[in-house]
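What follows is a short report on a single structure.
A single protein chain has been omitted from the complex, and every remaining protein chain is retained in its original position.
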Amino acid sequence: MATVGLESKTFEKFPDIVGRDDDVNYLNHEHSVASWLITLDHKRIGLLYLVTITLMFLLGGALAGAIRLELLTPKGDFLAADTYNKAFTAHGIIMLFFFLIPSIPAVLGNFVLPLMIGAKDVAFPRLNLLSYYLYFAGSVIALTALLLGGVDTGWTFYTPFSSTYSNSYVVVMASGLFVVGFSSILTGLNFIITVHRMRCPGLTWFRLPLFIWAIYATSVVQLLGTPVIAVTLGLLGVERVLGVGIFDPRLGGDPILFQHLFWFYSHPAVYIMILPSLGVTSEVIATFSRKNVFGYHIIAFSSIAIAVFGFIVWAHHMFTTGMSPYAAMVFSLLTFSVAIPSGIKVFSWLATMYGGSISFDTPMIYAFGFLGLFTIGGLTGLFLSTLGTDIHLHDTYFIVAHFHYIMVGGAIMGYMAGIHFWWPKMTGRLYSEFWGKLSAGITFIGFNFTFFPQFILGYLGMPRRYYEYPDEFQVLNVFSTAGASILAIGYLMPLFYMIHSFFFGEKASSNPYGGSTLDWTNTTSPPSPHNFEKTPVVTEEPYHFHGKEAAVVSH
Amino acid sequence: MSAIKETEQDHGQHHHHKDLAHHFDTLEQQHDANTLGMWAFLLTEVLFFGGLFAAYTIYRYKYSAVFEEASNHLDIKLGAINTVILILSSLTMALAVRCSQTGSSLWTGRWLLITIGFGLMFLGVKYFEWKHDYHIHLMPGKDWSGKDWWHWQYAKQAKEMEAHSKGAEHSYPDRNTVPPDNDPKFGVKGIQESQQARLFFLLYFCMTSLHALHMLVGFVLIGIIAYFAYQGAYSPEYYSPVENIGLYWHFVDIVWIFLFPLLYLLGAHMGH
Amino acid sequence: MFEEFKWLPEQASTVAPEVDMLTLFIVVVTVLITALVGVLTLAFAVAFRRKSESYIPAPSFGNVPLEIGWTLIPVLICLVMFSWGVKVYSNIVIPPADAMEIYGVGRQWMWKIQHPEGQREINALHVPIGRPVKVTLTSEDVIHCFSIPAFRVKQDVVPGRYSSLWFQPTKPGTYHLFCSEYCGTEHSRMIGKVIVMEEADYQKWLSEGAESGQALQGRKLYTKLQCVTCHTGNAEAKAPNLEGIYRKHIPISHIDGVKIKDGTKVFADDAYIRESILYPNAKVAAGWESIMPTYQGLVTEEELLQVIAYIKSLNQGQTPPRTEETPTPATIQNKSANKEAN
Partner (left out) sequence: MATTEHPTHQPASLSLYFITFGMLMLLTILTIFAGFQNFGMWSTPIALGIAAVKAALVVVIFMHGYSSSPLIWIIILASMFFLTIMLGLMLSDYVSRGWLL
């Protein structure tokens, strides 16, 4: 049904690039298994990532299910204490390092970044494949750690618990993260060079789509932050293996130093997770409003600003450690600096919609969800950067709610928007709009059901990482668990209708949504193995939906 | 973004240089991308070592006195010799790059091998240094207890004490008995100092071995590139692999330039 | 399960209302902003929904006043939150000078509490209403976190150092004491109760639970650990007189073995005394040789607290004779108010 509408969204300005039926594209030009596993084609590598991170998401989600089931009742009756601890540790690690950090950059970034800038590939295709296999190897090591018996330190690995007291497979897990960290660095490096050196003629910096700016900013963070977590985990490993005291106070070490080093990466890392989503949102809102993005330059710079400011706020995770109160004040003030560019983005998107011609396709529905949930998640961050309130809220369920709002409500909504948006380009097929919208709606409702109660739980004082809790917290936990079941349905549905559409979906035109960037206007769906028949030349800013005649038809 | 004219000068019509990868348009573009890629990688490396430097900075700030004393147990002579060797290797590396720019493949290869030679000398010196450090129990490993540190401090202390309290009933065990880990008699420059000293040596070990690891990786890469250089793979038009390995090697040199004063020299003024 | 349900946590300390007011302020601001974003999204989505496939809206160009507005207004809001936050935070972290002091030690997975009068309790903390209480904390193993939601206070408990938090209860009752820093398997069972009592009840509780006083224990250790052999308190002493040093400014000559400027002083608080016992030559008292041995590994954290309590109670002329085996309780019981004297 909806597909009819989709075809007609192509403007005359962006004529459909019709390929013959026997056209080769990147999906069908080679068939052997090897042609997938050792491909240097950025599009195929993107799909390899897509499959792997989806599996990781399911694993992380299944663990979340176990967590929520345990928390249904105040007593620990479903999981043993240790198992619970290992479950949330594995959940956090898998969701962050193996799903969310690679999600948009490695899947969508790999797939569309060269298309968007008119390049034949990324700058270093072999490095790109190496990144994928490092990611894969890291995942295997991490899963090995889980199979051996798991890790019970929490994803934050705080010393001296992780270095001296924990009897779990910390070193194995840390090596997994070490390896996957290098995958992340290499991907970021590749993208930075690609953006600098591979743009097609005419594509100046301020003609880049905003998604590119966002990925660029993300890559900068990956390059600067990730090595620090790598050494930190390395030191942790050395401490555990050699039994020395880098972070253990009994041996002269300083456990707070570990936290400084850890958060020097892990705070910026949260912007690795959100910036790409912000980029997708800019694309989606512009395309489905058929309008240029309001304040293009400022949005572009705000991505860079977020990336840079992200490096000066890390100690806001440490306000209660007994760090210097003066340093705490400085870090509190600095933390607010990130909120300003984020706000500018939100308001500029609203202004983009104003006066637009808005259609409600699935990606746009997800983008709406993103707008609301990211705003709530971000604004609750302000409770935490304010010193007076963070003391009470630190390490309670308020924190859990805050970051799930941003990461699940924000980042994953953005990721889903992006996957739906570029699905026709990736597969050449259209998924069912009906199921798409339905799952977006279910996700939104389920999500709020799951995580809103946790804000209240947090303010009431329920600490996080508790597998048993006082009775009075049960009501809200029941809500939360119920919500999680709805949420699970919302996340599982796309799995079915997307896979279905891959085989049976209607053929997509080259530009089903009327997008204005090179990936839509100059390539077929799916693109040919070398992306473009001829190197495109760009002559105007992105998001110009007008033809030369400026066909402003009033209605 | 759209107005979709397409260039005529796409790669089909263009003579393909043998060294040009398919996804680049010109050698120039490829060279730029490679150099930039290397620099970006070095940026990562700076932060990679940066983590260790941060740990060093904090502990140095907290335990400055002990760190200065502890550094006196490293061998300044060997450190200095190694500094010279490494700078020499940097020079030969620079010459290798220059030869590849001027097109003399043979000398590119030779200078690269000489660079490896200096690198091996550096590691050789380092090996003996570490071995010695290990023997006197400065390095983590068996018997790494900082007890020798106690003895040194202790001997020094005993001398000072004798000068002051004329033969009072201080009975110090001789240097060969190993004191139990928490004997308070050894406490004056006590346990916590030996721990702090251990931290110093640990950081020394971590920093120098990470540095050495980078050299080992460098050997392999330089070796490969030297092989290709002998094969005549590089020309004034295409030499970015040589240039990049050069950048890497100079970076490793720079790290050492900082490690040397920070690890070996910080207590030199206190004398041995 | 619905009976116990509450929307807001108990407000049981002097800072709790302040924190709640600040929270309320941020809630109002953020709800308004969220509503603004939500309403505008929906309104625009409806008002500007696609009516014709061929319609292409006119591009928007910047709107400078609007953009300045949505930059500056959030900046202002943030500054208000920040400064208000700092104000409340100062009240949370700076204890009043007259706070009564309690010690707490965290370990996997229990809280050990000691009152100055010597009462010890595990996973429970009895405090009188209306008096500021300062809890000085340390850990025997990993990092824990001492958290009392009803008081809106929370402090990580880090091994190897002292941290402290304070509160002044305003409402009798029993409240949760949580460990809110993850510390291993039984982290969620490292919970206890804070029992706030009327002053009279508290005094009664104290006298019932009376064990030997903490300072008394400390005094025994003072002789047992041979402190007294050097710190004899008389003229021939090899070490400074410790009588009445608590909360004095002490001139020191060396830090970590390095000679420092003459006239530098340190403030002799708990941390300093602790440091002097564990790391004697971290700061050396001016005019003395650094011959004091370290006691690290010889005293437990609990014993350390007792020795410190004793030194704090030690007044002019009270150092026991070197030979004294067991101190007479009387000398301890007449604790005069040496703190006020300073």
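Here the chain labels run A, B and C in written order, and each chain numbers its own residues starting at 1.
Keep this in mind: a contact is a pair of C-beta atoms (placed from the backbone, for glycine too) under 8 Å apart; a residue touches a chain by one contact, two chains touch by 3 or more.
Owing to the predicted nature of the structure, the values given are computational and were not obtained by experimental measurement.
Which of these, A:A81, A:L186 or A:C200, touches the one chain of the complex that we don't see?
A:C200
Among B:A21, B:L78 or B:A94, choose the residue that contacts the chain missing from this document, as touch is defined above.
Answering carefully, the residue with contact to the hidden chain is B:A94.
Would you mind spotting which of B:D19, B:D32 or B:D75 touches the chain that isn't drawn?
In the complete complex, the chain left out is touched by residue B:D32.
Using the touch definition up top, pick the residue from B:L20, B:A54 or B:M139 that touches the left-out chain.
In the complete complex, the chain left out is touched by residue B:A54.
By the contact definition given up top, give the residues of chain B that touch the hidden chain.
28-29, 31-32, 35-36, 39-40, 42-43, 46-47, 50, 53-54, 57-58, 61-62, 76, 80, 83-84, 87-88, 90-91, 93-95, 98, 101-102, 236, 243, 246-247, 250-251, 253-254, 257-258, 260-262, 264-266, 268-270
Give me the chain A residues in contact with the hidden chain, please.
Counting only chain A, the missing chain is touched by 196-203, 224, 228, 256-257, 260, 264, 311-312, 314-315, 323-327, 330-331.
As a working rule, only the chains that are shown with their structure count from here on.
Could you draw the chains as nodes, link the ones that touch, and say if you get a line, ring, star, complete or other?
complete
Identify the chain whose mean C-alpha position lies nearest to the mean of all protein C-alpha atoms shown.
A
Can you name the chain that lies farthest from chain B, using the mean of each chain's Cα atoms as its centre?
Centroid comparison gives C as the farthest chain from chain B.
Can you check which chain pair, B-C or A-B, has more C-beta pairs in contact?
A-B
Would you mind pulling out the distance in Å between where the CA atoms of chain A average out and where those of chain C do?
Distance between chain centres, rounded to whole Å: 38 Å.
List the centre-to-centre spacing of chain A and chain B in whole Å, with centres computed as mean CA coordinates.
36
Could you check chain C for residues that touch two or more other chains and list them?
Within chain C, no residue contacts more than one other chain.
On chain A, where are the residues touching two or more other chains?
543-544
Which residues of chain C touch chain B in the complex?
255-258, 278-281, 289-298
For chain A, which residues are in contact with chain C within the complex?
Per the touch definition, chain A meets chain C at residues 5, 8-9, 11, 76, 81-82, 85, 152-154, 156, 158, 160-161, 164-166, 249-250, 255-256, 289-292, 294-295, 298, 320-322, 325, 328-329, 332-333, 336, 339-340, 343-344, 346-348, 350-360, 368, 371-372, 375-376, 379-380, 382-383, 385-392, 394-396, 456, 459-461, 463-472, 474-476, 478, 543-546, 551-555.
List the residues on chain B that touch chain C in their complex, please.
63-66, 69, 161, 164, 181-182, 184-192
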